[in-house]
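Take a look at this one; I'll ask things after.
Heads up, one of the protein chains got dropped from this complex, but the rest are sitting where they should.
Right after this comes chain A.
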């Protein structure tokens, strides 16, 4: 049997806080990459040969 290492409440809370921050940062990056693509390439990015 494997002894599981249990996180303390403080550690769980800290991990939740870090995960939320990473989630928010990733969401901001998605928006930034989208907007920068439009700004730099323009709507013409949609008119490409398939």
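To be clear about the criterion, contacts are C-beta pairs under 8 Å (C-beta built on N, C-alpha and C of every residue); 3 or more make two chains touch, one makes a residue touch a chain; residues count from 1.
Keep in mind that, in the parts below, contacts and distances are computed from a predicted model.
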Omitted chain (choose from "Protoheme IX farnesyltransferase", "ATP synthase subunit c", "Aspartyl/glutamyl-tRNA(Asn/Gln) amidotransferase subunit B" or "Methionine import ATP-binding protein MetN") - UniProt protein name: "Protoheme IX farnesyltransferase"
Touching residues (missing chain, whole complex) on chain A: 1-3, 5-8, 10-11, 13-15, 17-18, 20-21, 32, 35-36, 39-40
